[in-house]
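The complex is shown incomplete by one protein chain, all other protein chains being positioned as in the whole.
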Amino acid sequence: MISTVYAVLFYVATVLLIVGTGMKVLKYARTPILLKIPVSPAPRTKRGVVLRMLREVLFFESLFKSNKWIWIFAYLFHYGMALVLLRHLRYFTDPVWWWVALIQPFGILAGFAMFAGLGGLMARRIFQPRIRYISNPSDYLMLALLMLIVFSGYSMKFLAHTDIIALKAYMLGLMRFQIGDLPTTLPLLVHLASVATLMIIFPISKLMHAPGLFFAPSRTMVDNARDKRFVSKWARNLPPLPEGIPTSEEG
Amino acid sequence: MAPLDKKADDDKFMDNPFVIPPLECGASLDTDTFKAYPEHNEALGFPGELLDNWKEVAIAKMGELAKRNRAFQVYLDTCVKCGACTDKCQYFLGTADPKNMPVARQDLLRSVYRRYYTFAGKYFPWLVGARDLTKEVLDEWYTYYHQCSQCRRCSVACPYGIDTAEISMAAREILDSVGVGQKYCNEIIAKLKKTGNNLGLNPKALAATLEDLEEDLEDETGVAVKIPLDVKGADILLITPSADFFAEPHIDGLLGYAKVFHSAGVSWTLSSYASEAANFGMFIGSYENMREVSWRIRQAAKDLGVKRIIFGECGHAWRVAYSFLNTLAGPFDFLDQNYPIPQHILEFTLDEIESGRLKIDKSRNDEFVMTYHDSCNVARGSAMGDKEGGQFDVPRAVIKAVCNNFHDMERDTIRENTFCCGGGGGLLTDDLMDLRIKGAKPRMTALKQVSDNHGVNKMAAICAICKTQFAKVMPKYGFEMDTIMSVHQLVANAVILDGQESDEAEEPTAEETP
Partner (left out) sequence: MAAYDVNGTAVEHDEEGYITNLSDWTPELADVIAKAEEIEMDDERWAVVNFLREYYEEYQIAPAVRVLIKAIKKSMGPEVGNNKYMYELFPYGPAKQACKIAGLPKPTGCV
């Protein structure tokens, strides 16, 4: 019974995540940019823009320059999570890819980094008056949810041991649309439920910052307005203005 | 030379330009700017007064803008409330009002957008801080979106590049569309549509002013330097802010352009039809109005048959010119493609200096120890020259070429991190004087630092708004109002024209052939 519920949950979550995010991304991509609005100094070439975005994604460059504390916590969290996610590939691959096997121990450590980062961000949200001022309930809950995911994950390892072999069989089964038996330890159920929740809210929450980053005109536009005329598709339909100076006016 | 003459009591300043004040809710709530009269709004194509069905119209407009403008759409979605921008706005640093923190400013609108246009906000408003649009909210928009100079300092800090200026422009566009305009901006745009400039200077008065200035130039140099107006067939059309015809130290900059053009031996002209570089259409976020204002420049250029367009010293005008003009009023296939279209006067002047065509006597500026204020719109919304960052280096190169003494201010207050002067984005109006003084605080503090440490006694700028703002606000901080200078004023001081009657001790060497 629980196995089926979770199977349905994961199918729904996956569909919502992919379709929802895809639709949002399509919407962003289809919305015209009206004017050349990169925040300068901006690269003069496409290659430069790619480098600028790489620096943003790999090093969180702007954040590094603007706030070191947030940068440290955010970096720990995001890169911790990246490693943890990669580590989790072992539940979906058989045989496990060699490099996934290689990073297993780092993945465990990375979970701690992730948790520390989340804790730091949460502490700032609670204790720093400026950030408290701009926080809504959802902002705290989002951090809490992520912390719950990490915590329940570790619980499986250190508190209530979970049958990982059975879990993997279940997951591989899901990928082939077969519903097997899910081990029913509490930490695992919590872990999976919270992950599914995260997947479901992704496209309708601020988590959209991840794909959104690549659609921010301030960072993704090439600074070449003088060399190449830029006209948005929206502006093409504007009524033309008269050439020549109307004689009724002075001048 | 003595450092700045400071009668100022030091507690007007901050300990350093980045001191974050403790939050004071509502500190700036009563700082409001005058609303436009119906005739101003109507001249811009907006309803004269608050519509009866303003709520529906505002909500619809918001949706329309989100559909039309990717920046607006994406920025509303992607903020994670990380707080990195919260201490970056000069108006927050100056007023301590938390609603002047960039993200809080965005949220004034984002909260409403969420309520009507997002799943979470429709069904769980309390969870995501979504709220209904009410008259109080509308008033709050009016107040706080007119405490943002659209300077983009916050955008540089944001990990997602969220640009509060875009939100602020959209908010003003929504306000205008329901009949709530700002008097300062809308009156000025209406005036420009009638007379060609923000001042309301008609061609006869403009011609008289220029004649007067030509007289001054001849008195000063003994050379007949012209400031031509409406000359058909001239090579260069100069588009400069109308403040250059009216205010101090702007006029000194204009005299500087005239001397440079004279020295370079080019033929140039001003236009009485497009006698304004400024384009307040940007401040109110109105593409249509911005386009109409820009279009005048195209018309004038065609009508006069010029080959090149050069812009004078004006910050937001240069953003519109550099980044938008080609879009709004192009293509400029009728101009000479061998030159940048448009070109900045500083690019022109630097060329003249570097090629050695301009004769310079740096020592004429020796009484000045200079610093330079990067104007926000030039720094973060445009560029100069052909290298990334040219908008910082070209002006400094010109200043250093004509002055012996130069010191930059604290690194995080200049270049891409420059503070706004406090009067940008349509805030340069007397009814916002209190806000302007507070917003200038970080800049004034940075200036005091270099004045104390390096004896700096003048600050140069290349923006009409910056110049006016500083001339008005500096005295409140104990600096003389003429502490602010035009960059081309320094150029004007140092340039030696062919045939110019030389200074006391100098040999009359410049008499030879031109």
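Each chain gets a letter, A and B, in the order it is written, and its residues are counted from 1.
Operating definition for what follows: a contact is a pair of C-beta atoms (placed from the backbone, for glycine too) under 8 Å apart; a residue touches a chain by one contact, two chains touch by 3 or more.
Keep in mind it's a predicted model, so treat the numbers as computed, not measured.
Of the chains on view, those touched by the hidden chain across the whole complex are B. The missing chain, though absent from the display, is touched by one residue of B:Ser242, B:Ser294, B:Ser323 or B:Thr418; that residue is B:Ser242. Across the entire complex, the residue among B:Leu201, B:Ala234 or B:Ala258 in touch with the chain not shown is B:Leu201.
Residues of chain B in contact with the chain left out of this view: 34, 184, 187-188, 191, 197-202, 204-205, 208-209, 212-213, 216, 241-243, 245-248, 250-251, 278, 314, 428, 430-431, 464-465, 467-468, 472, 481-482.
Keep in mind that, in the parts below, only the chains that are shown with their structure count from here on.
The distance from the centre of chain A to the centre of chain B, each centre being the mean of the chain's C-alpha atoms, comes to 36 Å.
Chain B meets chain A in the complex at residues 20, 22-23, 66-71, 73-75, 77-88, 98, 101, 103-104, 107, 118-120, 126-129, 152, 155-163, 166, 195-196, 202-203, 230, 271-273, 287-288, 291-292, 295, 298-300, 302-303, 322-324, 326-327, 330-331, 340-342, 379-383, 386, 388-389, 391-392, 416. Of all the residues in chain A, the ones that touch chain B in their complex are 24, 27-28, 31-37, 39-44, 48, 56, 60, 62-63, 65-67, 70, 74, 121, 124, 128-131, 133-139, 141, 204-206, 208-209, 212-213, 215-219, 223, 225-226, 229-232, 234-235, 238, 241-245, 249-251.
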